[in-house]
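Structure incoming, see below.
Shown here: the complex without one of its protein chains, the others still in place.
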Amino acid sequence: MLVNRKLILAHFWLAFAVFGIALTLGAWQMFIRSPIGTWLSNPELYYRSLTAHGTVMGYVFPTLVAMGFGYAISEAALQQRLVGVRWAWAGFWLIVAGSVMAVIPIALGRASVLYTFYPPLIGNVFYYLGVVLVVVGSWIWVALMSVNLRVWRKAHPGAPVPLAMFANVAGSYLWAWTAVGAALELLLQIIPVAAGLKSTIDAGLARVLFSWTLHAIVYFWLMPTYIAYYTIVPRAIGGRVYSDSMARISFILFLVVAMPIGMHHTFADPQVGAGFKFIHSAFTALVALPTLLTVFTICASVEIAARLRGGRGLFGWIRALPWDNPMMLALAFSFVMLGFGGAGGLINMSYQLDASIHNTQWITGHFHLIFGGAIVIMYFAIAYDLWPHLTGRELIDLRLIRTQLWLWFVGMIVTTFPWHWVGILGMPRRMAYFDFGDPAIAPQALSVTFSAIGGFILLASGILFIVILARGMRAPRADAGPYQFALAVHQPTTVPVALNTHGLWVALMIALTLTNYGYPILTLALSEGTSVPAVYVGAQ
Amino acid sequence: MSTSELFTFRNRHFSLAVGITAAILIVTAIAGFLVLPFAQPWVQFANVWDAICSAAGVPQRAPKVTVPEQSTRLSEVVLTSSTLARPSQEGIGRGATLAQRCAICHGPTGVSRADSPNLAGQYAAVIYKQLLDFRSGARTNAVMSPFAVNLTDQEIADLSHYYAYLPRLPAYHPTPQLPKPSIVIYGAPMRGIAPCGSCHGSLDNKIGSPWLEGQSEAYMKAQLQAFASGERRNDISQQMRNIARAMTPQEIDQAASYYASQPPDVVKAVD
Partner (left out) sequence: MSTEQAHGSAEVAARVERRWATIAVIIIVMMALLAAFAGIHRATMPQPRVETIDPARLHLSGEFVESNLGSVLEANGNVTVRAIGQQYSFTPACILVPADTPITLRATSADVVHGILIQGTNVNTMLVPGYISEQPMRFARTGDYLMPCQEFCSFGHEGMWGKVKVIDKAEFAGRAKGGGRLSCVGQ
């Protein structure tokens, strides 16, 4: 039951429109700093573009996808009209306003500080205010997800919350809490300086606060993808979820351990104690657990589908899978990229291995493979799956969809594998220009060229994606029937309170944040003489 | 299904979740704060408490070290983005009166007919820093030093505000505008040279760095050579010597003649 289809479509369309723009900028950046591009003589334009690319891809695009998908899940899984539709629109328009407000100073070159802010570099205040508005808009969504679940619970006392909604609300809570770190950094540190009320800022504290957001935000991006793994893929390929409770445990684990691990981004920082670095490193290892559980459950669920389709043998069932089904294809690609990206993540997780690749192009390769690859390809799949239900029209050309997914997969591999490699060679990140004519870095030129070609493959795939969706808006009408989520092999009739509510896990998430972040933040905030003069970018 | 059922150790999920989380936290904390600090024989801690505090990241002031004497006098100016941030009309007025004695070299409108720097519209922090350095002897010049030695802090600030306030005028070096040479566009990354404009105003301004458009070619060339040879060393922590040393003589020529030929309208404002 999807009633507020306009609302959901608005979120998706805005998400994919800004994604298209940021993707174009990304491909341009890959090209312009590669040996095949002719340098445009102004590094500032590169950093401007990089700021826009990061801000859109990090804050706006995935947030809108999570929101649109979240509203769809709330209506379809709970079989209940969305409560608070006006608030939802208010949140949407806040995001529009925030994005516009942030993009104008970026476009004018007044906020080329990259999406990670990097104080004491300070840009135009409206850039930061815009980002704050985007976050506030998304918090409305968080509140609405909670309210809608509460309304449903009242009507269905004691009934198991549908898995999709359980996971969706877990994702929203994770986002609400993880955004607090950057919000504190922006509101208490950066905005007062950008507005001219203060002239010094503690750069070390800012980095710690940002790390609070920076890692768990990745799991917020990941949530729609994991929800699709568990609740869409098995249905789309004619199988069942292997285990409902294992799925709940995975999402719960994300909620608890995605948060108190962000300091692995500050392994090389001088302002964080070694003891806390170790604790965060250990907890980072734990976050692999929900992913390993998911890999198992989804592989088992896919096997069920294959065997239901007549697959036989130890591995023979793989051939029986519906490979012409875009969802199957997207899942397989996503898993391959998740595997490689996850292996890379294990390297980033340990202080010792991270030291060889910290802040090199390896890191950029890594998160593009995980986020741009494993996660975003499932965003595509979600859109393809929902589109007929949202538009009331059929997506006819499956071949085109498969081509798009193939292009994205190939493009991502071609882009990110050489990217990882030059990182191992020690190529630093975020540089507008490399002098490949110099013999010391000439050997990296070929890899960088491949990455740039991969960037164009990705751009082609992105354009194709938008074309497919746009054509879907004008296709012949067809009734797609009610939107349904996958059922478990053993659909639960009762679920223990702990696995049916979020309270305990939210409490643990907050408690672990306090233990793992409380002391480092307080000690830096209270120590004298660690604030340094702001440096305003763009000579403003 | 109420919270009272959930938040109690009678609930197996609650006790398991809290127990496991607490256990992991305790084990990792013991490892991080006690075991690992002492497992590093190359680090010395005074006692257990010192080890724990260090691992927790309690900020400490760096230990005092004895440092070699400076062989020459270096700049002692502290520049931040709030240095001279708020000019006053009175200060600019006082600066205008003081500036009459500068006019003979730097021109009545702040644009020099000789090979002295043009000061009209120069960033205030630049003039401020150079005057302080001339006064302290960190920078010396036979003509300029005697003017600077008797200036007070207030007079230096006033002069800086006055010149920064003057409109940027085209220079008296009528050469055709030259195309940007490679050293100005790209710098030379592998030799550690960033594009000139990333400090000198056309892309961004690093506090204390002057904009250069329309300055005298001979002056800029002489300064680059002085930085390169180490004859001039009032740049804080070698920020300009690092660059000038890495430039070839041809690049110094190209950069100086390019900047001399430019009008000052591409320079970014600082407020």
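As written, the chains take the letters A and B, and residue 1 is the first residue of each chain.
Throughout what follows, contacts are C-beta pairs under 8 Å (C-beta built on N, C-alpha and C of every residue); 3 or more make two chains touch, one makes a residue touch a chain.
Note that the structure is predicted; figures quoted are calculated from it, not measured.
J.: Among A:Leu25, A:Val125, A:Ile252 or A:Ala432, which one touches the chain that has been omitted from the display?
T.: A:Ala432
J.: Which of B:Leu25, B:Val126 or B:Ile193 touches the chain that is not shown?
T.: Of the listed residues, the one touching the omitted chain is B:Ile193.
J.: From the listed residues A:Tyr47, A:Trp221 or A:Phe450, report the one that touches the chain absent from this view.
T.: Going through A:Tyr47, A:Trp221 or A:Phe450 one by one, A:Tyr47 is the residue touching the chain not shown.
J.: Can you say which of A:Val272, A:Leu321, A:Val376 or A:Leu395 touches the chain missing from this structure?
T.: A:Val272
J.: If I consider the whole complex, including the chain that's not displayed, which of A:Ala90, A:Leu187 or A:Leu292 touches that chain?
T.: Selected residue, touching the omitted chain: A:Leu292.
J.: Quickly run down the residues of subunit A that touch the omitted chain.
T.: Here the touching residues of subunit A are 43-44, 47, 112, 114, 116, 118, 120-121, 202-204, 207, 242-243, 246, 266-274, 277-278, 281-282, 285-286, 288-289, 292-293, 296-297, 300, 346, 349-353, 355-356, 358-360, 425-426, 428-434, 440-441, 489-490, 527, 529-533, 535, 537.
J.: Even though one chain is hidden, which residues of subunit B still touch it in the full complex?
T.: Within subunit B, the residues touching the omitted chain are 31, 36-37, 39-40, 42-43, 45, 54-55, 57-62, 65, 67-71, 74-76, 78-80, 186-195, 197-199, 203-204, 206, 236-239, 242-243, 245-246.
One rule holds in what follows: only the chains that are shown with their structure count from here on.
J.: Can you compute the centre-to-centre distance for subunit A and subunit B, using the mean CA position of each chain? Integer Å is fine.
T.: 37
J.: What residues on subunit B touch subunit A, complex-wise?
T.: Touching subunit A from subunit B are residues 1, 3, 5-7, 11, 13-14, 17-18, 21, 24-25, 28-29, 31-33, 36-37, 52, 54-59, 80-82, 85, 180, 185-186, 188-190, 195, 198, 201, 203-205, 207, 268-271.
J.: State the interface residues of subunit A toward subunit B in the complex, per the touch definition above.
T.: 39, 41-44, 157-158, 199, 256, 271-279, 282-283, 286, 431, 433-435, 438, 440-441, 496-501, 503-505, 507-508, 511-512, 515, 519-520, 523-524, 527, 530, 533-540
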